[in-house]
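In this view, the complex is presented without one of its protein chains, the others remaining in place.
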Amino acid sequence: MAIDSKLVERIAKLSRISLTESEVKNLSSDLDNILNWIEQLSELDTEGINPVFSSFDEEEIKYRSDEINDGGYREDIISNAPLSEDGFFLVPKVVD
Amino acid sequence: MKEFSTLSIKETISSLKNKDFSVSELIDFHISSMENGRELNAFITETSDIARKKAIVCDQNYSKGEEKPLEGIPIGIKDMFCTKGVKTTASSKMLENFIPPYESTVTQNLWDDGAILLGKLNNDEFAMGSSNETSFFGEVKNPWKNSMDNFTVPGGSSGGSATSVAAGIGLASLGTDTGGSIRQPASFTGTVGLKPTYGRCSRWGIIAFASSLDQAGPITKTVRDCALLLNSICSYDPKDSTSSQKKIPDFEKATDESIKGMKIGIPKEYEADGISEDIIEYIEKGKEWLVESGAEIIEISLPHIKYALPCYYIIAPAEASSNLARYDGVKFTHRVDAENIIDMYEETRSQGFGDEVKRRIMIGTYVLSSGYYDAYYLKAQKVRAMISQDFKEAFSKVDAIYGPSTPSTAFELGDKKKDPLEMYLNDVFTVPVNLAGLPAMSVPVGLDKKNLPIGMQLIGNSFNEESILSIASCIEKSAKFDLNPNRWWINE
Partner (left out) sequence: MNNLVKGETGDWEIVIGIEVHAQIVSNSKLFSSASTKFGGEHNTQVSFVDAGMPGMLPVINWVCVEQAIRTGLGLNAKINNYSIFDRKNYFYPDLPQGYQISQYKQPIVGEGSVTIDIDDKKSKTIRIERLHLEQDAGKSLHDQHPEFSFVDLNRSGVALMEIVSMPDISSADEAQSYIKKIRSIMRYLGTCDGNMEEGSLRADINVSVRKPGDELGTRCEIKNVNSIKFIGQAIDYEARRQIELIEDSKEIDQETRLFDPKKGETRSMRSKEEAHDYRYFPDPDLLPLSFSENIIEDIKSELPELPDDKKERFQKEYSLSTYDSNILVSEIEIADFFEAVAKGRDPKIAANWITGEYFAAMNKLGFSITNSPISIDNLSKLIKLIEENIISTRIAKDVFEIMLENNENPEEIIEREGLKQVSDSGELEKIIDNIIVENPDQVEAVKLKPKLMGWFVGQVMKETNGKANPKLVNDLLNDKLN
(Lines give C-alpha, C1' and ligand atoms only; values in the text may rest on other atoms or scores of the structure.)
Protein backbone atom coordinates (compact mmCIF):
# COMPACT_ATOMS: atom_id res chain seq x y z
CA MET A 1 0.00 0.00 0.00
CA ALA A 2 1.18 3.47 -0.79
CA ILE A 3 2.11 5.84 1.98
CA ASP A 4 0.83 9.29 1.19
CA SER A 5 1.42 12.53 3.01
CA LYS A 6 -1.97 12.39 4.67
CA LEU A 7 -1.13 9.08 6.29
CA VAL A 8 2.30 10.37 7.31
CA GLU A 9 0.66 13.35 8.96
CA ARG A 10 -1.74 11.09 10.83
CA ILE A 11 1.08 8.88 12.09
CA ALA A 12 3.11 11.95 13.05
CA LYS A 13 0.15 13.20 15.05
CA LEU A 14 -0.13 9.88 16.87
CA SER A 15 3.62 9.95 17.49
CA ARG A 16 3.44 13.54 18.73
CA ILE A 17 6.07 14.71 16.27
CA SER A 18 5.52 17.85 14.25
CA LEU A 19 6.86 17.70 10.72
CA THR A 20 7.69 20.35 8.16
CA GLU A 21 6.30 20.00 4.68
CA SER A 22 9.58 18.73 3.32
CA GLU A 23 9.90 16.23 6.15
CA VAL A 24 6.45 14.93 5.33
CA LYS A 25 7.52 14.54 1.73
CA ASN A 26 10.74 12.75 2.54
CA LEU A 27 9.15 10.50 5.12
CA SER A 28 6.37 9.59 2.72
CA SER A 29 8.87 8.26 0.25
CA ASP A 30 11.15 6.65 2.87
CA LEU A 31 8.27 4.91 4.58
CA ASP A 32 6.80 3.87 1.27
CA ASN A 33 10.11 2.25 0.30
CA ILE A 34 10.62 0.56 3.62
CA LEU A 35 7.08 -0.71 3.94
CA ASN A 36 7.11 -2.02 0.39
CA TRP A 37 10.25 -3.92 1.22
CA ILE A 38 8.65 -5.22 4.42
CA GLU A 39 5.72 -6.34 2.34
CA GLN A 40 7.73 -9.43 1.29
CA LEU A 41 6.61 -11.00 4.59
CA SER A 42 3.17 -11.43 3.11
CA GLU A 43 4.46 -14.14 0.78
CA LEU A 44 5.09 -16.28 3.85
CA ASP A 45 2.22 -18.47 5.02
CA THR A 46 1.92 -17.99 8.78
CA GLU A 47 -1.40 -19.72 9.18
CA GLY A 48 -1.55 -21.57 12.49
CA ILE A 49 1.78 -20.20 13.75
CA ASN A 50 1.82 -18.97 17.34
CA PRO A 51 3.45 -15.55 17.56
CA VAL A 52 6.55 -15.15 19.71
CA PHE A 53 6.63 -11.81 21.51
CA SER A 54 9.84 -12.35 23.38
CA SER A 55 12.88 -14.52 22.91
CA PHE A 56 12.95 -15.17 26.63
CA ASP A 57 11.60 -18.63 27.15
CA GLU A 58 12.32 -19.22 30.79
CA GLU A 59 9.28 -20.70 32.45
CA GLU A 60 9.31 -19.18 35.86
CA ILE A 61 8.03 -15.66 36.43
CA LYS A 62 9.70 -13.65 39.11
CA TYR A 63 7.41 -11.79 41.42
CA ARG A 64 8.12 -8.89 43.66
CA SER A 65 7.06 -9.19 47.27
CA ASP A 66 4.61 -6.56 48.46
CA GLU A 67 7.11 -4.52 50.39
CA ILE A 68 7.74 -0.80 50.35
CA ASN A 69 11.42 -0.22 49.79
CA ASP A 70 11.50 2.33 47.01
CA GLY A 71 10.55 5.97 46.55
CA GLY A 72 11.16 8.85 48.91
CA TYR A 73 13.69 10.61 46.69
CA ARG A 74 11.72 13.40 45.12
CA GLU A 75 14.81 15.45 44.32
CA ASP A 76 16.16 12.64 42.15
CA ILE A 77 12.82 12.22 40.44
CA ILE A 78 12.57 15.81 39.34
CA SER A 79 16.27 16.62 39.03
CA ASN A 80 16.26 16.29 35.24
CA ALA A 81 12.94 18.00 34.65
CA PRO A 82 13.16 21.02 32.34
CA LEU A 83 10.63 22.86 34.48
CA SER A 84 9.64 22.13 38.06
CA GLU A 85 8.43 23.99 41.10
CA ASP A 86 8.03 22.92 44.73
CA GLY A 87 8.69 19.33 43.80
CA PHE A 88 6.13 19.21 41.00
CA PHE A 89 6.71 18.74 37.28
CA LEU A 90 5.29 21.68 35.39
CA VAL A 91 3.56 21.40 32.04
CA PRO A 92 1.57 23.86 29.96
CA LYS A 93 -1.93 23.94 31.38
CA VAL A 94 -3.99 20.90 30.53
CA VAL A 95 -7.72 21.41 30.22
CA ASP A 96 -10.21 18.59 29.87
CA MET B 1 54.63 3.74 26.81
CA LYS B 2 53.28 2.09 23.69
CA GLU B 3 53.11 -1.33 25.32
CA PHE B 4 50.08 -0.19 27.32
CA SER B 5 47.91 0.07 24.25
CA THR B 6 48.78 -3.33 22.85
CA LEU B 7 48.22 -5.20 26.10
CA SER B 8 45.11 -7.26 26.59
CA ILE B 9 43.16 -7.15 29.85
CA LYS B 10 44.65 -10.47 30.85
CA GLU B 11 48.19 -9.21 30.25
CA THR B 12 47.49 -5.89 31.94
CA ILE B 13 46.22 -7.57 35.07
CA SER B 14 49.29 -9.76 35.36
CA SER B 15 51.53 -6.70 34.85
CA LEU B 16 49.64 -4.85 37.56
CA LYS B 17 50.03 -7.80 39.88
CA ASN B 18 53.75 -7.85 39.04
CA LYS B 19 53.93 -4.12 39.79
CA ASP B 20 55.34 -3.53 36.29
CA PHE B 21 53.27 -0.37 36.39
CA SER B 22 50.57 1.08 38.61
CA VAL B 23 46.88 1.53 37.89
CA SER B 24 47.42 5.29 38.04
CA GLU B 25 50.07 5.07 35.34
CA LEU B 26 47.81 2.88 33.26
CA ILE B 27 44.91 5.28 33.66
CA ASP B 28 47.04 8.33 32.84
CA PHE B 29 48.13 6.62 29.66
CA HIS B 30 44.56 5.87 28.62
CA ILE B 31 43.39 9.35 29.51
CA SER B 32 46.02 10.82 27.26
CA SER B 33 45.10 8.32 24.52
CA MET B 34 41.51 9.46 24.92
CA GLU B 35 42.54 13.10 24.67
CA ASN B 36 44.78 12.44 21.68
CA GLY B 37 42.04 10.48 20.01
CA ARG B 38 39.38 13.17 20.06
CA GLU B 39 39.35 13.34 16.31
CA LEU B 40 37.80 9.87 16.31
CA ASN B 41 34.88 11.37 18.22
CA ALA B 42 34.44 8.12 20.10
CA PHE B 43 33.69 9.72 23.46
CA ILE B 44 30.78 11.99 24.32
CA THR B 45 31.83 12.40 27.93
CA GLU B 46 35.35 11.87 29.26
CA THR B 47 35.40 10.92 32.93
CA SER B 48 39.11 11.44 33.59
CA ASP B 49 38.63 12.76 37.10
CA ILE B 50 36.53 9.81 38.16
CA ALA B 51 39.07 7.46 36.60
CA ARG B 52 42.07 9.07 38.33
CA LYS B 53 40.34 8.97 41.71
CA LYS B 54 39.38 5.35 41.39
CA ALA B 55 42.88 4.43 40.17
CA ILE B 56 44.26 5.44 43.55
CA VAL B 57 41.85 3.09 45.30
CA CYS B 58 42.70 0.31 42.86
CA ASP B 59 46.41 0.70 43.49
CA GLN B 60 45.77 0.38 47.20
CA ASN B 61 43.80 -2.79 46.58
CA TYR B 62 46.69 -4.25 44.59
CA SER B 63 49.18 -3.39 47.29
CA LYS B 64 46.91 -4.96 49.91
CA GLY B 65 46.52 -8.00 47.67
CA GLU B 66 42.76 -7.40 47.69
CA GLU B 67 42.35 -6.82 43.98
CA LYS B 68 39.10 -7.84 42.34
CA PRO B 69 38.94 -9.61 38.94
CA LEU B 70 39.02 -6.43 36.81
CA GLU B 71 40.82 -4.17 39.27
CA GLY B 72 42.04 -1.01 37.58
CA ILE B 73 40.96 -1.91 34.05
CA PRO B 74 39.81 1.22 32.16
CA ILE B 75 36.60 0.62 30.26
CA GLY B 76 34.53 2.86 28.01
CA ILE B 77 30.76 2.61 28.26
CA LYS B 78 28.31 3.16 25.45
CA ASP B 79 26.14 6.15 26.20
CA MET B 80 23.05 3.92 26.38
CA PHE B 81 24.00 2.73 29.88
CA CYS B 82 22.82 4.95 32.68
CA THR B 83 25.73 5.89 34.89
CA LYS B 84 24.95 7.51 38.20
CA GLY B 85 25.93 11.15 38.28
CA VAL B 86 27.52 10.94 34.83
CA LYS B 87 25.75 12.44 31.84
CA THR B 88 24.03 9.79 29.75
CA THR B 89 22.65 10.96 26.43
CA ALA B 90 21.81 8.01 24.17
CA SER B 91 23.58 10.33 21.69
CA SER B 92 20.38 12.29 21.43
CA LYS B 93 19.59 15.94 21.81
CA MET B 94 16.59 14.70 23.76
CA LEU B 95 18.86 13.64 26.62
CA GLU B 96 21.64 16.11 25.96
CA ASN B 97 22.04 16.94 29.66
CA PHE B 98 20.46 13.94 31.31
CA ILE B 99 22.23 12.88 34.51
CA PRO B 100 20.86 9.58 35.78
CA PRO B 101 20.43 9.27 39.54
CA TYR B 102 21.09 5.52 39.23
CA GLU B 103 23.62 3.09 37.79
CA SER B 104 22.76 0.32 35.34
CA THR B 105 23.14 -3.20 36.69
CA VAL B 106 25.77 -4.29 34.17
CA THR B 107 28.00 -1.26 34.70
CA GLN B 108 27.60 -1.64 38.45
CA ASN B 109 28.80 -5.23 38.05
CA LEU B 110 31.94 -3.93 36.31
CA TRP B 111 32.66 -1.35 38.99
CA ASP B 112 32.07 -3.94 41.69
CA ASP B 113 34.75 -6.02 40.00
CA GLY B 114 37.20 -3.14 40.16
CA ALA B 115 36.93 -1.79 36.61
CA ILE B 116 37.27 1.96 35.99
CA LEU B 117 34.97 4.15 33.92
CA LEU B 118 37.06 5.99 31.33
CA GLY B 119 34.22 7.77 29.59
CA LYS B 120 30.87 7.53 27.85
CA LEU B 121 30.98 6.41 24.25
CA ASN B 122 29.28 7.78 21.19
CA ASN B 123 26.70 5.69 19.38
CA ASP B 124 23.90 6.01 16.88
CA GLU B 125 21.07 8.00 18.39
CA PHE B 126 19.10 5.69 20.72
CA ALA B 127 21.16 2.86 19.19
CA MET B 128 19.35 3.23 15.88
CA GLY B 129 21.81 2.96 13.05
CA SER B 130 24.56 0.85 11.53
CA SER B 131 27.26 3.45 10.95
CA ASN B 132 27.27 5.75 13.97
CA GLU B 133 26.26 8.60 11.71
CA THR B 134 22.93 9.31 13.41
CA SER B 135 24.45 10.59 16.66
CA PHE B 136 23.49 14.09 17.78
CA PHE B 137 27.14 14.42 18.82
CA GLY B 138 28.46 13.74 15.36
CA GLU B 139 29.79 10.74 13.49
CA VAL B 140 32.46 8.47 14.89
CA LYS B 141 35.44 7.64 12.68
CA ASN B 142 36.75 4.13 12.26
CA PRO B 143 40.47 3.95 13.15
CA TRP B 144 40.86 1.92 9.96
CA LYS B 145 40.99 4.15 6.90
CA ASN B 146 40.50 2.31 3.64
CA SER B 147 43.23 1.88 1.07
CA MET B 148 42.05 5.02 -0.71
CA ASP B 149 42.91 6.82 2.55
CA ASN B 150 39.25 7.68 3.04
CA PHE B 151 37.46 7.71 6.35
CA THR B 152 35.25 4.74 6.99
CA VAL B 153 32.44 4.25 9.43
CA PRO B 154 33.05 2.17 12.57
CA GLY B 155 29.65 0.56 12.14
CA GLY B 156 26.86 1.02 14.60
CA SER B 157 25.21 1.50 16.74
CA SER B 158 28.08 0.83 19.18
CA GLY B 159 30.50 2.76 16.94
CA GLY B 160 32.26 4.60 19.75
CA SER B 161 32.66 1.36 21.69
CA ALA B 162 34.31 -0.39 18.75
CA THR B 163 36.45 2.57 17.72
CA SER B 164 37.81 3.18 21.20
CA VAL B 165 38.94 -0.42 21.63
CA ALA B 166 40.38 -0.62 18.09
CA ALA B 167 42.29 2.62 18.74
CA GLY B 168 43.65 1.33 22.04
CA ILE B 169 41.72 3.82 24.16
CA GLY B 170 40.61 1.85 27.16
CA LEU B 171 41.08 -1.89 27.30
CA ALA B 172 37.54 -2.82 26.51
CA SER B 173 34.11 -1.30 26.15
CA LEU B 174 30.48 -2.13 26.60
CA GLY B 175 28.00 -1.94 23.79
CA THR B 176 24.39 -2.91 23.28
CA ASP B 177 23.13 -5.12 20.51
CA THR B 178 19.56 -5.00 19.25
CA GLY B 179 20.11 -6.13 15.68
CA GLY B 180 23.88 -6.38 15.44
CA SER B 181 25.01 -3.21 17.15
CA ILE B 182 27.94 -4.94 18.86
CA ARG B 183 28.92 -7.51 16.23
CA GLN B 184 28.79 -5.31 13.13
CA PRO B 185 31.01 -2.55 14.59
CA ALA B 186 33.35 -5.17 16.04
CA SER B 187 33.60 -6.67 12.57
CA PHE B 188 34.25 -3.23 10.99
CA THR B 189 37.02 -2.37 13.46
CA GLY B 190 38.84 -5.68 13.88
CA THR B 191 37.69 -6.16 17.45
CA VAL B 192 35.93 -8.98 19.25
CA GLY B 193 32.29 -8.32 20.08
CA LEU B 194 29.78 -10.59 21.76
CA LYS B 195 26.05 -10.38 22.26
CA PRO B 196 25.02 -12.76 25.04
CA THR B 197 21.82 -14.79 25.11
CA TYR B 198 18.79 -12.61 25.75
CA GLY B 199 18.39 -12.62 29.53
CA ARG B 200 22.06 -13.21 30.42
CA CYS B 201 22.65 -9.55 31.19
CA SER B 202 20.23 -7.34 33.02
CA ARG B 203 18.64 -4.61 30.94
CA TRP B 204 17.96 -2.53 34.05
CA GLY B 205 19.40 0.93 33.57
CA ILE B 206 20.08 0.55 29.87
CA ILE B 207 18.16 3.07 27.82
CA ALA B 208 15.69 0.92 25.91
CA PHE B 209 15.54 0.75 22.14
CA ALA B 210 13.65 -2.52 21.49
CA SER B 211 13.06 -4.33 24.75
CA SER B 212 12.60 -7.85 23.40
CA LEU B 213 15.86 -7.63 21.44
CA ASP B 214 18.25 -5.41 23.43
CA GLN B 215 21.18 -7.04 25.13
CA ALA B 216 24.41 -5.65 26.55
CA GLY B 217 27.79 -7.12 25.66
CA PRO B 218 31.53 -6.47 25.56
CA ILE B 219 33.82 -5.29 22.80
CA THR B 220 37.43 -6.31 23.39
CA LYS B 221 40.72 -6.93 21.69
CA THR B 222 40.84 -10.65 22.38
CA VAL B 223 38.44 -13.53 22.86
CA ARG B 224 39.77 -14.16 26.34
CA ASP B 225 39.17 -10.55 27.35
CA CYS B 226 35.67 -10.90 26.00
CA ALA B 227 35.11 -13.89 28.28
CA LEU B 228 36.56 -12.02 31.26
CA LEU B 229 34.16 -9.14 30.77
CA LEU B 230 31.28 -11.50 30.22
CA ASN B 231 31.99 -13.14 33.55
CA SER B 232 31.67 -9.75 35.18
CA ILE B 233 28.60 -8.30 33.47
CA CYS B 234 26.30 -11.33 33.43
CA SER B 235 24.11 -11.69 36.50
CA TYR B 236 20.62 -12.49 37.54
CA ASP B 237 18.81 -9.25 38.32
CA PRO B 238 15.46 -9.33 40.15
CA LYS B 239 14.81 -5.82 38.81
CA ASP B 240 14.54 -7.15 35.25
CA SER B 241 11.64 -9.56 34.61
CA THR B 242 13.50 -10.96 31.61
CA SER B 243 16.76 -11.59 33.44
CA SER B 244 17.76 -15.24 33.55
CA GLN B 245 18.36 -17.22 36.72
CA LYS B 246 20.42 -19.80 34.88
CA LYS B 247 23.82 -20.53 36.30
CA ILE B 248 26.60 -18.43 34.83
CA PRO B 249 29.47 -20.63 33.70
CA ASP B 250 33.18 -19.78 33.74
CA PHE B 251 33.44 -18.18 30.33
CA GLU B 252 37.19 -17.74 30.49
CA LYS B 253 37.64 -21.46 30.86
CA ALA B 254 35.65 -21.99 27.69
CA THR B 255 38.28 -20.09 25.69
CA ASP B 256 40.79 -22.82 26.49
CA GLU B 257 38.52 -25.68 25.47
CA SER B 258 39.33 -27.70 22.36
CA ILE B 259 36.75 -27.75 19.59
CA LYS B 260 37.61 -31.23 18.56
CA GLY B 261 34.51 -33.15 17.55
CA MET B 262 32.32 -30.06 17.59
CA LYS B 263 29.75 -29.82 14.87
CA ILE B 264 29.70 -26.43 13.21
CA GLY B 265 26.90 -25.55 10.84
CA ILE B 266 27.10 -23.31 7.81
CA PRO B 267 23.74 -22.15 6.53
CA LYS B 268 23.39 -22.64 2.80
CA GLU B 269 21.17 -19.55 2.65
CA TYR B 270 24.19 -17.33 3.37
CA GLU B 271 25.72 -17.90 -0.02
CA ALA B 272 23.20 -15.97 -2.00
CA ASP B 273 23.49 -12.68 -0.21
CA GLY B 274 25.90 -10.52 -2.15
CA ILE B 275 28.84 -11.08 0.15
CA SER B 276 32.06 -9.45 -0.98
CA GLU B 277 34.66 -11.77 -2.54
CA ASP B 278 37.28 -11.10 0.09
CA ILE B 279 34.84 -12.12 2.79
CA ILE B 280 33.92 -15.30 0.92
CA GLU B 281 37.61 -16.12 0.75
CA TYR B 282 37.89 -15.79 4.50
CA ILE B 283 34.79 -17.88 5.11
CA GLU B 284 36.62 -20.69 3.29
CA LYS B 285 39.85 -20.05 5.17
CA GLY B 286 37.96 -20.17 8.43
CA LYS B 287 36.38 -23.49 7.51
CA GLU B 288 39.85 -24.92 6.96
CA TRP B 289 41.05 -23.66 10.34
CA LEU B 290 38.05 -25.22 12.05
CA VAL B 291 38.50 -28.55 10.30
CA GLU B 292 42.20 -28.49 11.15
CA SER B 293 41.24 -28.04 14.80
CA GLY B 294 39.10 -31.13 14.65
CA ALA B 295 35.64 -29.67 14.14
CA GLU B 296 33.15 -31.06 11.69
CA ILE B 297 31.53 -28.69 9.19
CA ILE B 298 27.90 -29.44 8.41
CA GLU B 299 25.68 -27.68 5.93
CA ILE B 300 22.45 -26.58 7.51
CA SER B 301 19.39 -24.75 6.37
CA LEU B 302 17.65 -21.76 7.93
CA PRO B 303 14.84 -21.48 5.41
CA HIS B 304 13.14 -18.38 6.83
CA ILE B 305 16.22 -16.39 7.58
CA LYS B 306 15.78 -14.13 4.58
CA TYR B 307 12.64 -12.76 6.26
CA ALA B 308 14.53 -11.78 9.39
CA LEU B 309 15.37 -8.24 8.29
CA PRO B 310 11.86 -7.11 7.30
CA CYS B 311 10.57 -8.88 10.40
CA TYR B 312 13.06 -6.97 12.54
CA TYR B 313 12.14 -3.67 10.93
CA ILE B 314 8.59 -4.15 12.16
CA ILE B 315 9.29 -5.39 15.67
CA ALA B 316 12.17 -3.11 16.64
CA PRO B 317 10.52 0.14 15.51
CA ALA B 318 7.20 -0.92 17.08
CA GLU B 319 8.81 -1.42 20.48
CA ALA B 320 10.92 1.70 20.01
CA SER B 321 7.91 3.87 19.20
CA SER B 322 6.52 2.96 22.61
CA ASN B 323 9.81 3.00 24.53
CA LEU B 324 10.58 6.49 23.28
CA ALA B 325 7.17 7.91 24.17
CA ARG B 326 8.53 8.87 27.60
CA TYR B 327 10.68 11.57 26.02
CA ASP B 328 7.96 14.17 26.01
CA GLY B 329 9.51 17.30 27.49
CA VAL B 330 8.07 16.75 30.96
CA LYS B 331 10.72 14.79 32.84
CA PHE B 332 14.02 14.99 31.00
CA THR B 333 16.20 17.94 30.04
CA HIS B 334 15.06 18.80 26.53
CA ARG B 335 11.84 20.76 26.07
CA VAL B 336 10.59 23.25 23.54
CA ASP B 337 8.25 25.65 25.28
CA ALA B 338 4.82 26.08 23.83
CA GLU B 339 1.47 27.47 24.86
CA ASN B 340 -0.32 24.19 25.04
CA ILE B 341 0.67 20.69 25.94
CA ILE B 342 0.21 19.16 22.48
CA ASP B 343 2.43 21.74 20.81
CA MET B 344 4.98 21.27 23.57
CA TYR B 345 5.04 17.53 22.92
CA GLU B 346 5.21 17.84 19.18
CA GLU B 347 7.90 20.52 19.05
CA THR B 348 9.97 18.90 21.78
CA ARG B 349 9.96 15.55 20.02
CA SER B 350 10.39 17.03 16.58
CA GLN B 351 13.49 18.95 17.61
CA GLY B 352 14.78 16.48 20.16
CA PHE B 353 14.92 13.44 17.90
CA GLY B 354 17.04 13.07 14.78
CA ASP B 355 15.80 11.87 11.40
CA GLU B 356 16.50 8.17 11.82
CA VAL B 357 14.83 8.03 15.22
CA LYS B 358 11.80 9.85 13.88
CA ARG B 359 11.68 7.52 10.92
CA ARG B 360 11.65 4.47 13.17
CA ILE B 361 9.10 5.93 15.57
CA MET B 362 6.89 6.59 12.57
CA ILE B 363 7.30 3.05 11.21
CA GLY B 364 6.62 1.63 14.67
CA THR B 365 3.55 3.76 15.23
CA TYR B 366 2.24 2.78 11.83
CA VAL B 367 2.67 -0.98 12.22
CA LEU B 368 0.93 -0.92 15.60
CA SER B 369 -1.89 1.38 14.59
CA SER B 370 -5.45 0.27 14.36
CA GLY B 371 -6.09 -1.75 11.23
CA TYR B 372 -2.43 -2.59 10.60
CA TYR B 373 -1.47 -4.49 13.74
CA ASP B 374 -2.37 -7.93 12.40
CA ALA B 375 -0.87 -7.40 8.99
CA TYR B 376 2.43 -6.10 10.30
CA TYR B 377 3.16 -6.56 13.97
CA LEU B 378 1.39 -9.84 14.56
CA LYS B 379 2.62 -11.20 11.25
CA ALA B 380 6.19 -10.28 12.16
CA GLN B 381 5.94 -12.04 15.51
CA LYS B 382 4.77 -15.16 13.72
CA VAL B 383 7.67 -14.94 11.31
CA ARG B 384 9.88 -14.51 14.33
CA ALA B 385 8.52 -17.78 15.69
CA MET B 386 9.38 -19.48 12.40
CA ILE B 387 12.91 -18.10 12.48
CA SER B 388 13.39 -19.26 16.06
CA GLN B 389 12.15 -22.66 15.02
CA ASP B 390 14.70 -22.74 12.17
CA PHE B 391 17.46 -22.14 14.70
CA LYS B 392 16.05 -24.75 17.10
CA GLU B 393 16.14 -27.35 14.37
CA ALA B 394 19.64 -26.33 13.36
CA PHE B 395 20.88 -26.62 16.92
CA SER B 396 19.53 -30.12 17.16
CA LYS B 397 22.26 -30.96 14.64
CA VAL B 398 25.13 -28.59 15.39
CA ASP B 399 26.91 -26.93 18.33
CA ALA B 400 27.36 -23.58 16.66
CA ILE B 401 26.72 -21.76 13.40
CA TYR B 402 29.52 -20.09 11.50
CA GLY B 403 29.39 -17.38 8.84
CA PRO B 404 30.28 -13.78 8.10
CA SER B 405 29.30 -10.98 10.47
CA THR B 406 28.53 -8.58 7.65
CA PRO B 407 28.16 -8.73 3.86
CA SER B 408 30.87 -6.10 3.39
CA THR B 409 33.67 -4.46 5.32
CA ALA B 410 33.44 -0.89 6.62
CA PHE B 411 31.98 1.50 4.08
CA GLU B 412 33.01 5.08 3.67
CA LEU B 413 31.56 7.82 5.83
CA GLY B 414 28.43 9.22 4.23
CA ASP B 415 28.16 6.35 1.76
CA LYS B 416 24.84 4.91 2.85
CA LYS B 417 23.54 7.81 4.83
CA LYS B 418 21.03 8.86 2.20
CA ASP B 419 19.33 5.52 1.70
CA PRO B 420 17.95 4.08 4.91
CA LEU B 421 17.00 0.80 3.31
CA GLU B 422 20.50 0.17 2.02
CA MET B 423 21.79 0.87 5.51
CA TYR B 424 19.34 -1.61 7.03
CA LEU B 425 20.56 -4.36 4.69
CA ASN B 426 23.98 -4.25 6.32
CA ASP B 427 22.49 -6.07 9.32
CA VAL B 428 21.33 -9.06 7.31
CA PHE B 429 23.52 -11.59 9.16
CA THR B 430 23.28 -10.17 12.63
CA VAL B 431 19.55 -9.51 12.99
CA PRO B 432 18.21 -13.11 12.94
CA VAL B 433 20.16 -13.86 16.11
CA ASN B 434 18.41 -11.10 18.08
CA LEU B 435 14.99 -12.28 16.92
CA ALA B 436 15.78 -15.72 18.32
CA GLY B 437 17.52 -14.35 21.44
CA LEU B 438 20.67 -16.39 20.78
CA PRO B 439 24.25 -15.58 21.75
CA ALA B 440 26.57 -14.60 18.92
CA MET B 441 29.94 -12.97 18.46
CA SER B 442 32.15 -11.48 15.84
CA VAL B 443 35.84 -12.35 15.74
CA PRO B 444 38.35 -10.68 13.41
CA VAL B 445 40.03 -12.91 10.81
CA GLY B 446 42.00 -10.65 8.51
CA LEU B 447 41.96 -7.66 6.18
CA ASP B 448 40.33 -7.30 2.80
CA LYS B 449 41.93 -5.73 -0.28
CA LYS B 450 40.89 -2.31 0.93
CA ASN B 451 42.94 -2.94 4.06
CA LEU B 452 39.81 -3.18 6.24
CA PRO B 453 39.08 -5.79 8.91
CA ILE B 454 36.83 -8.75 8.23
CA GLY B 455 34.86 -10.40 11.04
CA MET B 456 33.33 -13.83 11.21
CA GLN B 457 30.20 -14.49 13.21
CA LEU B 458 29.62 -17.44 15.47
CA ILE B 459 26.11 -18.15 16.69
CA GLY B 460 25.51 -20.36 19.69
CA ASN B 461 22.49 -22.14 21.05
CA SER B 462 20.50 -20.43 23.77
CA PHE B 463 22.62 -19.96 26.92
CA ASN B 464 25.57 -21.61 25.29
CA GLU B 465 28.10 -18.79 24.97
CA GLU B 466 30.82 -21.26 25.88
CA SER B 467 30.81 -23.08 22.53
CA ILE B 468 31.19 -19.92 20.51
CA LEU B 469 33.93 -18.66 22.81
CA SER B 470 35.84 -21.92 22.29
CA ILE B 471 35.46 -21.71 18.53
CA ALA B 472 36.29 -18.00 18.43
CA SER B 473 39.39 -18.66 20.45
CA CYS B 474 40.46 -21.30 17.95
CA ILE B 475 39.84 -18.96 14.99
CA GLU B 476 41.74 -16.21 16.76
CA LYS B 477 44.77 -18.45 17.14
CA SER B 478 44.69 -19.48 13.49
CA ALA B 479 43.98 -16.04 12.07
CA LYS B 480 46.68 -14.22 14.07
CA PHE B 481 44.89 -10.97 13.34
CA ASP B 482 46.99 -7.95 14.21
CA LEU B 483 44.85 -5.15 15.64
CA ASN B 484 47.10 -2.37 14.54
CA PRO B 485 45.49 0.35 12.46
CA ASN B 486 47.71 3.17 11.27
CA ARG B 487 47.40 5.76 14.03
CA TRP B 488 46.50 8.69 11.80
CA TRP B 489 44.48 10.45 14.49
CA ILE B 490 47.51 11.24 16.60
CA ASN B 491 49.09 14.53 15.56
CA GLU B 492 52.62 14.71 16.79
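All chains are identified by letter, namely A and B, in their written order; residue positions are counted from 1 within each chain.
As a working rule, a contact is a pair of C-beta atoms (placed from the backbone, for glycine too) under 8 Å apart; a residue touches a chain by one contact, two chains touch by 3 or more.
The shown structure was predicted, so the numbers you read here are calculated from the model rather than taken from an experiment.
S.K.: Can you work out which residue in B:85, B:138 or B:238 touches the chain that's missing from view?
M.R.: B:238
S.K.: Consider the whole complex, including the chain that is not shown, and state which of A:24, A:44 or A:77 touches that chain.
M.R.: Of the candidates A:24, A:44 or A:77, A:77 is in touch with the missing chain.
S.K.: From the list B:28, B:177 or B:319, pick the residue that touches the absent chain.
M.R.: B:319
S.K.: Which of B:377, B:391 or B:463 sits in contact with the chain that's absent?
M.R.: Only one of B:377, B:391 or B:463 touches the chain omitted from view, namely B:377.
S.K.: Please give every residue of chain B in contact with the chain that is not shown.
M.R.: 81-82, 88, 90, 95, 98, 100-102, 104, 203-208, 210-212, 238-242, 318-319, 321-322, 324-328, 330-332, 341, 345, 365, 368-370, 373, 377
S.K.: So which bits of chain A touch the chain we can't see?
M.R.: 13-14, 16, 53-54, 56, 58, 61-72, 74, 76-78, 83, 85-96
Keep this in mind: only the chains that are shown with their structure count from here on.
S.K.: With centres defined as the mean C-alpha position, give me the chain A-chain B separation in Å.
M.R.: About 23 Å separates the centre of chain A from that of chain B.
S.K.: Quick one: in the complex, what on chain B touches chain A?
M.R.: So the residues of chain B in touch with chain A come to 97-99, 101, 198-199, 212-213, 238, 241-246, 304, 307, 310-311, 313-314, 321, 325, 328-335, 337-347, 349-350, 353, 358-359, 361-363, 365-366, 369, 375-376, 378-386, 388, 420-421, 424, 434-438, 462.
S.K.: Provide the residue numbers of chain A that touch chain B in the complex, in ascending order.
M.R.: Spelled out, the residues of chain A in touch with chain B are 7-8, 11-12, 14-19, 23, 27, 30-31, 33-35, 37-42, 44, 46, 49-58, 60-62, 64, 73, 76, 78-83, 89, 91-94.
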